[in-house]
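Yeah, one chain of the complex is gone here, protein chain that is, but the others are all in their spots.
The chains carry the letters A, B and C, assigned in the order they are written, with residues numbered from 1 in each.
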Amino acid sequence: MAQEITPELANLVLDAQPFSKLVQARVTVFEPRRAVLEVDVRDDLLQQNGFLHGGVLSYAADNALTFAGGSVLGASVLTSGFSIEYLRPGKGVLLSARAHVLESTRRRAVCRCDLVMIDSEGTERLVAAAQGTITLVG
Amino acid sequence: MAQEITPELANLVLDAQPFSKLVQARVTVFEPRRAVLEVDVRDDLLQQNGFLHGGVLSYAADNALTFAGGSVLGASVLTSGFSIEYLRPGKGVLLSARAHVLESTRRRAVCRCDLVMIDSEGTERLVAAAQGTITLVG
Amino acid sequence: MAQEITPELANLVLDAQPFSKLVQARVTVFEPRRAVLEVDVRDDLLQQNGFLHGGVLSYAADNALTFAGGSVLGASVLTSGFSIEYLRPGKGVLLSARAHVLESTRRRAVCRCDLVMIDSEGTERLVAAAQGTITLVG
Partner (left out) sequence: MAQEITPELANLVLDAQPFSKLVQARVTVFEPRRAVLEVDVRDDLLQQNGFLHGGVLSYAADNALTFAGGSVLGASVLTSGFSIEYLRPGKGVLLSARAHVLESTRRRAVCRCDLVMIDSEGTERLVAAAQGTITLVG
């Protein structure tokens, strides 16, 4: 990317994704090797027991991993695949999906993402963990 | 589950998940060892290039895997973790997430899910594949 | 591959892998979209409780997935990554790692592998399941 790597740039991409607008996600950190995507918890993101739906966690993991990979590989990337392990119910007011590049070559980046829920008092709790490979396209 | 395993039962659970209502997912098959979850493609489920957002695919995989596991383990289950491999862009008018139980013990089920996109002429194409472990709670 | 796809061809590759010789693995099926790798259970492949070591299962999954992918992509492939879910202890006299290509593009194949243990009476039992992406090199 000739453009500077900033959260503003990442949010332009995010705003061009209708599904990310539906979820109302935002990128709060986007710098070389690191991206953080946040989602405010609201009623229509929950599952039947009142916790954040696992699908929101996997969406956030997927997107944060891709942004982290894109921060080193450039804008033309896609997620080749990822795995996610759930540890606890998603309880809190804010989801913070914190991804970083563990290592990259010219065409691929192996990235990890910690999925942290933050409650109304600011207490953080890791609820899930993801890992995946981001690949340069073309 | 004392209740009969039917798509109607699964849709009651799905309708109790606000996020599934936001996505407008429905269960079309729910029988012992098998579940199919479908999502009509619409504008607000896309990513920036006009394809179905990867997060919708991972949401559908996660939920379909859980329903498949629940069909043999009962209603009190959770997804311990899953992995997803993306193969092609999600192009088409309908997503069909087809999950089955590969094998189960009393407390765990290993399930797989094929993520198939169907175009307006009914042509099917596999776009991603998922695999995960569903665990009995408590 | 200009060469015919046969188990003999696959075993030539396997015999060129010192670690596969140490494990004493063999390929019994190698045909377009499918590969089966077998390992006779013997004492030095076990873990501390007398079951087949998980590392033998993951080795077999990895190799069988790669052969399956190679059957459609050609000889110059590598495993980009894979996940494995363990369901039961590896009990029996023979491990059969049965891999197939779920779907492939020109450069990538998403493959799955069923890890089956066979006891002395021929009874088969699935003990683990794997899924991964095989990529064409260069």
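Just so we're on the same page, a residue touches a chain if its C-beta (ideal position, glycine included) is under 8 Å from a C-beta of that chain, and two chains touch if they have at least 3 such contacts.
The structure presented is a predicted model; accordingly, all values stated were derived computationally and were not measured.
Colleague: Among the chains in view, which touch the chain not shown?
Modeller: The omitted chain makes contact with A, B, C across the full complex.
Colleague: Identify the residue among B:17, B:47, B:66 or B:83 that touches the chain left out of the display.
Modeller: Looking across B:17, B:47, B:66 or B:83, the contact with the absent chain belongs to B:83.
Colleague: May I ask you to list the residues on subunit C that touch the chain which is not drawn?
Modeller: 13, 16-23, 43-48, 53-56, 58-63, 66, 78-86
Colleague: Can you name the residues of subunit B that touch the chain not displayed here?
Modeller: Within subunit B, the residues touching the omitted chain are 80-81, 83, 108, 133.
Colleague: Which positions on subunit A touch the chain that was left off?
Modeller: 83, 85, 87-88, 102-105, 108, 110, 112, 114, 126, 128-133
Convention: only the chains that are shown with their structure count from here on.
Colleague: Enumerate, in label order, the chains that touch subunit A and subunit C alike.
Modeller: B
Colleague: For the identical-sequence pair subunit A and subunit B, what's the CA-based rotation angle in degrees, nearest 5?
Modeller: 180
Colleague: Which integer distance in Å separates the CA centroid of subunit A from that of subunit C?
Modeller: 33
Colleague: Counting in whole Å, what is the centre-to-centre distance of subunit A and subunit B, each centre being its mean C-alpha position?
Modeller: 21
Colleague: How many angstrom lie between the CA centroids of subunit B and subunit C, rounded to a whole number?
Modeller: Those two chain centres are 27 Å apart.
Colleague: Name the residues of subunit A that each touch 2 or more other chains.
Modeller: 80-81, 83
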